[in-house]
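Before I ask anything, here is the structure I am working with.
Excluded from the complex is one protein chain; the other protein chains are retained at their positions.
Each chain carries a letter (A, B and C) given by its place in the written order, and its residues are counted from 1.
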Amino acid sequence: MARKITYQQAVNEALAQEMARDETVIVMGEDVAGGSGADGEMDAWGGPLGITKGLYSQFGDRVMDTPITESAFIGAAVGAATAGLRPVAELMFVDFMGVCFDQMFNQAAKFRYMFGGKAETPVVVRTMYGAGLRAAAQHSQCLYSIFTHIPGLKVVTPSTPYDAKGLLIQSIRDNDPVIFFEHKTLYTLEGDVPEEAYTIPFGEANVTREGSDVTIVTLGRMVHVAHEAADALSSDGISCEVVDLRTTSPMDTDTIIESVENTGRLVVLDESHPRCSIASDVSALVSQEAFDSLKAPIRMVTAPHVPVPFADNLEDLYIPDAAQLQQAVRTVMGKD
Amino acid sequence: MARKITYQQAVNEALAQEMARDETVIVMGEDVAGGSGADGEMDAWGGPLGITKGLYSQFGDRVMDTPITESAFIGAAVGAATAGLRPVAELMFVDFMGVCFDQMFNQAAKFRYMFGGKAETPVVVRTMYGAGLRAAAQHSQCLYSIFTHIPGLKVVTPSTPYDAKGLLIQSIRDNDPVIFFEHKTLYTLEGDVPEEAYTIPFGEANVTREGSDVTIVTLGRMVHVAHEAADALSSDGISCEVVDLRTTSPMDTDTIIESVENTGRLVVLDESHPRCSIASDVSALVSQEAFDSLKAPIRMVTAPHVPVPFADNLEDLYIPDAAQLQQAVRTVMGKD
Amino acid sequence: MQLSKDDLLRAYRIMKTVREFEERLHVEFATGEIPGFVHLYAGEEASAAGFCMHLDGRDKIASNHRGHGHSIAKGCDVHAMMAEIYGRETGLCAGKGGSMHIADLSMGMMGANGIVGGGPPLACGAALAAKKLGTGGVALAFFGDGASNQGTVMESLNLATVWNLPCIFVVENNGYAEATSSKYSVSCDDAADRAGAFNMPGVVVDGHDFFAIHEAGGEAVRRAREDSAPTLIEVKTNRYYGHFEGDAQTYRGKDEVKNLRANRDCLDLFRARVTSADLVEDAELDAIDGEAGDLIEDAVIKAKAASRPAASELLTDVYISY
Partner (left out) sequence: MQLSKDDLLRAYRIMKTVREFEERLHVEFATGEIPGFVHLYAGEEASAAGFCMHLDGRDKIASNHRGHGHSIAKGCDVHAMMAEIYGRETGLCAGKGGSMHIADLSMGMMGANGIVGGGPPLACGAALAAKKLGTGGVALAFFGDGASNQGTVMESLNLATVWNLPCIFVVENNGYAEATSSKYSVSCDDAADRAGAFNMPGVVVDGHDFFAIHEAGGEAVRRAREDSAPTLIEVKTNRYYGHFEGDAQTYRGKDEVKNLRANRDCLDLFRARVTSADLVEDAELDAIDGEAGDLIEDAVIKAKAASRPAASELLTDVYISY
């Protein structure tokens, strides 16, 4: 797999390949084509960052611009999913969930259970998340822990172009409702991606680095921060194992526990706010299921319990970084 | 304080006393009076369970019925709070947050931070939560962990009539946005409540039972389940300390840690779904901050990762009960 | 639109079955054996029947918390519905949904809904699927006057026009949202007046008159099926019971329901019309009355006798695969 493409291209390619393979896959969202009703070019945008650009040219009205009415069109995607389509709806920023969460958590997530096992709702909601673009408090949140809390939803957080493609194809083929988180600072990241379609199963974490002293469980953009820290720490003789969750629901508890059983130490690195977070979720899991393996207190490295600030220096301080992670690892190693 | 009233009466009394004391306190929500525009009695309902009944008769148009448009009226409450009122809005069931969450988590919660410390938004959203009324998947959720995740919100979960009154008065007088969770099965619970107004500070947990072997951290309705279990366990010679969080944001981490330092064992009891929950949050806190005091793995007792079922027998199985809690306590005591 | 005798009998049977279902639930609820919140449709039967008579297997409906009538009219199994409301394993949703979540996707009934305004976006989706898949189907959303103000509903009206969806929006205006009058909550005179804001036809029909509803519904379904275009219809109707069982209804005028039952009952008006026009004989309708009564009696007996779901069911059906 010598070909390198960006995370953004990987997402686009996954969509294009699945649309080509399966007529029932449709894409909808605000400006996912762009230019609807206007005098200029159609397929002008592909969303604000151009992620879906080109799909309209290739698939015509299977790529549908929507009015700015997230409840209506995400609900429509959910309804269409119960009626034979496999819609991929774009919630431009996950921060906008507050105007349409009902259709995800009370409708899509619960149909199967409430209807006694008789519903299938193969809908995917793609969404952008995370800090780093100076987009301030209402355009920089993570919020995946909120979706993870909800039974019936599957939550996917790819960290690389390879994972983005494989997990998105899996999301589209999956028969349950999926919310797919794309980190906005990862779009330009390049990586090896096979040309053909492939899937990555849900609930299987990726041990992206093996190590023996400390387990770092993380996800999304933070996987790269973990590697940066692990590199630095290895020159001090500290060996870190990095576990990329890939999906937070289902979550691969076995891999986490196994790793902690080997290393005896856990640091969880999570870009989101700390309370009721993935960081706390993983910590709690281990403190219940692998307690006896622990040689030191668990440590969580997260953003603080504050909204995302605008000023560039403050935002940089807000986002968990390799230095903080190194410090936490040293602490659990008893070397601070 | 010899007078006994119900949790429901305590809520009503807190509202009435604060409205009488402060002209800027207003109450709004669907049928909070009831009967608006109709031919029969005005003040007919007081919400579906009659909690606010009588306020309209006493305070007239400071008690406002609303159309079923939670975004508009909760947003209006938020906007009014920035402009000199102290609105108490009712979100009938917290399950309905999905149509109006934006006004709570992106607007009210973030104004102060985004506006550089210059906003005050003294709004209270009262809401009903929890299982037990056979109300099924869309009317029985807890969801407080979602609000706890959000910086800028305060989250209150009273377990008794006494706490309901004191915490609601504090909520109304507090200058930050508060979401106030009333458990629907507690409304008929009676308890001692002083007639005069009083406040209970936020962020101070209540040690409702002292004990030396195991700390049980819990909240809301589950406090009563914890006491039931603790009673049963005491006859087996196991001494439980019960910590009622009272507020999950801010959360009284000191009391939790201190208690675990004394007992060396922690069980967290939480009615909500397990993932990214208060149960996991408290577990994570302790596994980081009081790890060295722990004599046994932490255990969480929560509802399962499934929507709330309708059938009475299934719902009874769904809700965490004293037997499950006892089992968990025995496990951490090494007696299972 | 002239209905065949078969159609007339079918319409009456639907309405009567719903009525019996609801009247019986009212009685049964009082015994305390039925769990949860139950919202009865009695008084509004002509709406469910009048619209659903135009729908077939290709078509879908999205319903609301007051969904029993819609479900029966769309062909859901009455025994399974009753068992569901009792929370039994034989229920339409295996006892896991209850009254507020009755659904049968195989019959095109997309679900009652516990969220006011939850259904119309879903109906847009079903209409979109029908259009994209070329099934010829349409989708219809039933919702109340209270729901008509909800943002999700108005967004759906807009989307249906923007996307030219084969979708019908039916506001069942029974005068109240819980205890609040539609005169208070709906800022325009008729809820159907909002149609113009979304560039679709808006129609008001008398909800006690099955024939008026059937006529308006026929045109809306035709418009959806042939022109792939949406319509908003407001049915002026009334509920005979409280918002939910247990509602003391002190917000209603004295004798309001009594007068409605006496003078505006959709079943009585239907009977008077078809018998006076010599289309159907009283005895034929009486026979249906008897059959409907027997059906419901049998459904209640069977529901009560059925088992509750197995304990293991608590954890199933959350995901298809995990």
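What we mean here is this: a contact is a pair of C-beta atoms (placed from the backbone, for glycine too) under 8 Å apart; a residue touches a chain by one contact, two chains touch by 3 or more.
All figures in this text were calculated on a predicted structure; none of them were measured in a lab.
Colleague: Which chains here touch the chain that is missing from view?
Modeller: Output: missing chain touches A, B, C.
Colleague: Out of C:Thr17, C:Ser99, C:Gln150 or C:Gln249, point to the residue that touches the absent chain in the complete complex.
Modeller: From the options C:Thr17, C:Ser99, C:Gln150 or C:Gln249, the contact with the absent chain belongs to C:Gln150.
Colleague: Of C:Ser47, C:Thr161, C:Asn174 or C:Asn238, which one is in contact with the hidden chain?
Modeller: Of these options, the touching residue for the absent chain is C:Thr161.
Colleague: Kindly note down the residues of chain B that lie in touch with the hidden chain.
Modeller: Residues of chain B in contact with the hidden chain: 24, 26, 62, 64, 66-67, 69, 71-85, 87, 102-103, 106-107, 111-120, 151-152, 154, 174-176, 202-203, 250.
Colleague: Would you write out the residues of chain C that touch the absent chain, in ascending order?
Modeller: Considering the whole complex, chain C reaches the absent chain at 149-155, 157-158, 161-162, 184-189, 193-194, 196-200.
Colleague: If the hidden chain were put back, which residues of chain A would touch it?
Modeller: Touching the chain left out of view, chain A contributes residues 30-31, 34-42, 44-45, 48, 65-69, 71-72, 95-96, 98-99, 133-139, 304-307, 309-314, 317-318.
By definition in this document, only the chains that are shown with their structure count from here on.
Colleague: State the chain with the largest centre-to-centre distance from chain C, centres being mean CA positions.
Modeller: Centre of mass proxy via C-alpha means gives A as farthest from chain C.
Colleague: Could you grab the centroid distance between chain A and chain C? Build each centroid from C-alpha atoms only and quote it in angstrom.
Modeller: Result: the chain centres lie 40 Å from each other.
Colleague: Distance from the CA centroid of chain A to that of chain B, rounded to the nearest Å?
Modeller: Computed value for the inter-centroid distance: 30 Å.
Colleague: Taking each chain's centre as its mean C-alpha position, how far apart are chain B and chain C in Å?
Modeller: About 35 Å, centre to centre.
Colleague: Touching at least two other chains at once: which residues of chain C meet that condition?
Modeller: Only 91, 93, 95-97, 101, 113-115, 151-152, 318 qualify.
Colleague: For chain A, what residues touch not just one other chain but two or more?
Modeller: 71, 102-103, 106, 113-114, 151-152 - these are the residues of chain A that touch more than one other chain.
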